[in-house]
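Take a look at the following structure, please.
The complex appears here minus one protein chain, its other protein chains still in place.
Let's turn to chain A:
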C-alpha cells in the first residue's frame, strides 16, 4: 500500500523557507528534523514539552481535531503562543495539508550590549 507524499513549507524565525516532503502520517516535528529545519523536540514527541511548537494556517488549524488536554497543557507553556499554535509532534501530515505553510515561532528576545549588532551566519 502506497502512502501519499505531502509537501509543505516551514518558515524559520529568520524568514528562511524550507520545503519539506514527507509521508502521510509523519508528524510535523519528525518532518522538520528530517529536513534540517530549526525546530527543537526536547522530549522527542512525547507531548511532555513545548519545544516543537509551530504556528499553522488558520484554515488548516480549524480543520484539525481539537488538541487533547495534555497537548493544551504543554501549549500553555509555549513561548509566543498564538490562536493557531499546535505542538508539531501531535499534528500528522494528511494529503489535505499539501502546500501548507508552517511558521516557527521566534525565540526569546535577544539582548545586545553596547548596541552591538548580531553577525549573520
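Simple rule for what comes next: contacts are C-beta pairs under 8 Å (C-beta built on N, C-alpha and C of every residue); 3 or more make two chains touch, one makes a residue touch a chain; residues count from 1.
Keep in mind that, in the parts below, contacts and distances are computed from a predicted model.
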Record-based protein name (UniProt) of the chain missing from this complex, from "Phosphatidate cytidylyltransferase", "NADPH-adrenodoxin reductase", "Glutamate decarboxylase" or "Translation initiation factor eIF2B subunit delta": "NADPH-adrenodoxin reductase"
Candidates A:23, A:70 or A:98 - the one touching the absent chain: A:70
Touching the absent chain when the full complex is considered, from A:24, A:40 or A:57: A:40
Where the unshown chain meets chain A, residue by residue: 40, 42-44, 46-51, 69-70, 72-74, 76-77, 79, 81, 107-108, 110-113, 116, 118-119, 121
